[in-house]
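A single protein chain has been omitted from the complex, and every remaining protein chain is retained in its original position.
After this line comes chain A, so read on.
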Amino acid sequence: MTTLTDDTLPVTPRAMRDEMIAFVVMALLLASVPFTGVYPFFVMQALCFALLACAFNLLVGYGGLLSFGHAMFLGTAGYCCAHALKVWALPPELGILVGIAAAFVLSIITGYISIRRQGIYFSMITLALSQLLYFIYLQAPFTHGEDGIQGIPQGRMFGVFDLSKPTVLYYVVLVGFLAGFLLIYRIINSPFGEVLKSIRENEQRAISLGYRTDQYKFLAFVLSGTLAGFAGALKVFVAQNASLTDVHWSMSGEVVLMTLVGGLGTIFGPVVGAFAIIAMQQYLAGFGQWVTVIQGSIFVVCVLTFRRGVIGEIAHYFRRSL
């Protein structure tokens, strides 16, 4: 079996330094967005998807588990956060916590079920589970079916930050994204992350070394699902609604596409991929269903010729880890 990525490069101080430099550059670039005249709503949306893609990448790029149902965490956290804000009138920080908690519980349940099967079956099970949730949300009263939850109050974060101001909201979303990103980076480089990579490379050998691989995969699944829920909760404040599109299988497909374009198993790839795909959707919005055709073509081209993704190719060319 060929491996997903070729990060045979060891974690050296130099690699860490490269990644830190790249991180600081990324953070500075993103922090300067409000001063550049770029439409902040677009960047905020992209940041939410970038965090979602990073969480997804933690599972597929480092654990080798391709989830085709990550929209369920995005959508569930979104619905629960929106419900908490609108119906229970909770402050934003508690609303986010409710969303994360919902995704956490959901990922424990779905992880317990789907980790039981390997490889291709795992993908089909996660897809089927997310479709199950889609139909539940379609019929459940609290989601308001096709209409979704709309007109969500943004409120004041910690009673101080007025989230109805675009600039304030932007920095809150940015801080959330960077925190999530750093957490994922930390997980990848922890001893846990190293074991996860070894399971991806050769599960049998990891088992024979005494690791209970199922537990590692389960934990990776829960971490990934919960972080995806964090992205879903943040997205509620940006979009001010929670709707069925966020739980639909096409959303799961988009997350996969973002990560694939940026580079599976790279640290910065999902971020680049998310910005690329969201930008593409923005510019091609007038072309109707041709967007779907273009997305499908990108899938095909990436799989056939460009499996490392943008960041993966760059990292491979410079022999750096990014």
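Methods note: a contact is a pair of C-beta atoms (placed from the backbone, for glycine too) under 8 Å apart; a residue touches a chain by one contact, two chains touch by 3 or more; residues count from 1.
The rule is short, and it goes like this: contacts and distances are computed from a predicted model.
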Open item on the list: Considering only the chain that is not displayed, what protein name does its UniProt record carry among "Imidazolonepropionase-like amidohydrolase", "Amino acid/amide ABC transporter membrane protein 1, HAAT family", "Sulfurtransferase complex subunit TusD" or "SGNH/GDSL hydrolase family protein"?
Closed with: "Amino acid/amide ABC transporter membrane protein 1, HAAT family"
TODO: From the listed residues A:Leu129, A:Val195, A:Val255 or A:Val310, report the one that touches the chain absent from this view.
DONE: A:Leu129
Task: Absent-chain contact - pick from A:Val33, A:Ala55, A:Ala220 or A:Ile298 - done: A:Ile298
- [ ] Kindly state which of the options A:Arg14, A:Arg116 or A:Arg186 is in contact with the chain not pictured.
- [x] A:Arg116
TODO: Determine and list the chain A residues touching the chain excluded from the picture.
DONE: 1-4, 60, 64, 66, 68, 113-114, 116-121, 123-125, 127-129, 131-132, 135-136, 138-139, 249, 253, 256, 260, 288-293, 295-300, 302-304, 307
